[in-house]
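Worksheet for the structure shown next.
For this view, one protein chain was removed and the others were kept in their places.
For subunit A:
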Amino acid sequence: MAAQLQHLGYEDEKLQRVMERLPCRDVQASMLLALMGEQCSYPSIFIYGHRATGKSHVIHTLLKELELPYATVSCVECVSVGLLFEQVLLSLFGSDSASLLSRSPSLSDFVRVYKQLCVQASAKQTRYIVLDRAELLRDMEANLLPAFLRLQELVEDNVTVILLSEIVWDKFRPNTGCFEPLLLHFPDYSKGELQQILSEDSHPSYSPELYSAFINILLGVFYSVCRDLRELRHLAALHFSKFVEPLEQGKESDTHKLWRNIEPHLKKAMQTVYLREVSSVQWEQQLQMEEKEAGVVRGLSAHAHVELPYYSKFLLIAAYLASYNPARTDKRFFLKHHGKIKKTNFLKKHEKTSNHLLGPKPFPLDRLLAIFYSVVDSRVAPTASVFCQISSLVTLQLLNQVGHDDQLDAPKYKCAVSLDFILTISRCVYPMLYCPLVTDWNHCQTPASAAL
C-alpha cells in the first residue's frame, strides 16, 4: 500500500497513521489518494454509498492528516446559498475573505470574489471543497449543482469539488446534462468487517474476547434488520453493561448463560429503542430496574395511553366500521331484522381486494351517526356535545376530514387509526369482544369478526 502511494510524496509514517484510523477502508482510501494525486485532480468526484460506510470519515481523515487545504460544508446546514459560499471562502482563504461577499450573494458574486482571492493567494496544491449530503443541492437553486461540478473551469483555479451522498448519481443529473464527475463507490461493510470495527471500542476492564462474543450476539439479533454501523454501535453501548452485569455480580461467567440473559433485552430493544419509541435514557433506566418492578415502557407512539371520553370511543369505533365496511352491509350488521340477502355476487368486483389493504374509505356524517346510535348501548340524544366530540376527534387526527372545509351540511370523514388501536379501545368498552368488525371475504379473518 505504502509503496503504491510513495510517489505522491507523503511521509511513510503519516500514511501509516492514516491507514490505522481507517479500518477496512484501505482500498477506498488508497484509490482516493491515487485520484487526488500530487498536483491536480479531476474537477469533481462523486462518492456514494450507504449511511455510515465511512465516506465523510475517510475524506476528512485524509485531508486533515495529510494537511491539505480544504473546506467542508454540510448541505443540511445551508438553508441559503449565501451560507454555503461564506463557509467555503472562510475555510479556504481565512476569516476576512467572507466579508467581501455582499448580503445575499449570487453564484456570480461568489465566483468573482473567489477569483480575486485566488490572485492574492495562488494555489500551490489542489484545494478541496467537500460537500456532504449533496442530495440537498438538487433542491436548492438549479444552477448550483452544475456550477459546482465545473468549478475548476469557472474560477480557473486548481480546485476539486468532492460530493458525498447516499443517493446514486443517476438521480442527480439535471435535464440538459452537466459535467459528469468521477464516480466512486464505498461498499457496505460485510458482517466480518462490522465485527472487526465494533470490537475495536471494547471496554478496557474486560477482555477483547468477551466483547467480541457480545458483538457476535448483537449482530446475530440485529444484522438481518439493520446494517448501519452507527445504530449498531449505539445499541452495543447501551447493552454492554447489562451483558456483563451477571459477571460483576459474580453469578455467571459462561458466555452461553450470559447470552441467555441478554437476549430477551435485545429483542425488546428492537421494538423500542431501535425504533426510537423510547429514548436511550429511558431505556437505560429500564434496564437497571429489576424485572419485577419494570412496568410497561411508555413509548412515543403508543396510542394505548391516549384517554378518550366515553362517547368518543364509540364514535371512533363507529367511524372505523363506516370506513372499512361497504355501505350495503350496514343493514345486515346493524338492524335487528334485516331482509334476505342473495348469496351470489354479494361482493362487487372492486371490493374483492380486502379493504384492509386499500385503506379507509370516506363516509358522510349521517352514516357515522346511524352506526353510532346502533353501536352505543344506551339512548343518546343528538346534542351538540356529541357533534363537538367528532370535531375534537378530527383535531386529534384520529379522524380525517375529506373534502372542503366549507361543506357544512354534509361533511365527509375518514378513519385514521389502525385496527390495533380500535381493538384496544373496544376492550375497555365491551367486556367481551363482541364487535361486528370487518369481515374479509377472501383470506384473513380478523380475530374480532371470528368472535361473531
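Methods note: a contact is a pair of C-beta atoms (placed from the backbone, for glycine too) under 8 Å apart; a residue touches a chain by one contact, two chains touch by 3 or more; residues count from 1.
The rule is simple: contacts and distances are computed from a predicted model.
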item: Protein that the absent chain corresponds to, by UniProt name, given "Origin recognition complex subunit 4", "Protein YIPF", "AP-3 complex subunit beta" or "Carboxypeptidase O-like"; value: "Origin recognition complex subunit 4"
item: Candidate in contact with the missing chain, chosen from A:Tyr48, A:Tyr70 or A:Phe243; value: A:Tyr48
item: Residue of A:Val27, A:Ala237 or A:Leu275 touching the missing chain in the full complex; value: A:Leu275
item: Residue of A:Val73, A:Leu131, A:Leu154 or A:Ile215 in touch with the missing chain, whole complex considered; value: A:Leu154
item: For subunit A, the residues touching the chain missing from this view; value: 3-7, 9, 31, 34-35, 37-43, 48-50, 53, 106-108, 111-112, 116, 141, 143, 146-147, 152-154, 158, 166-171, 176-180, 182-183, 185, 187-188, 190-191, 223-227, 270-271, 274-275, 277, 356-360, 397, 400, 402, 416, 418
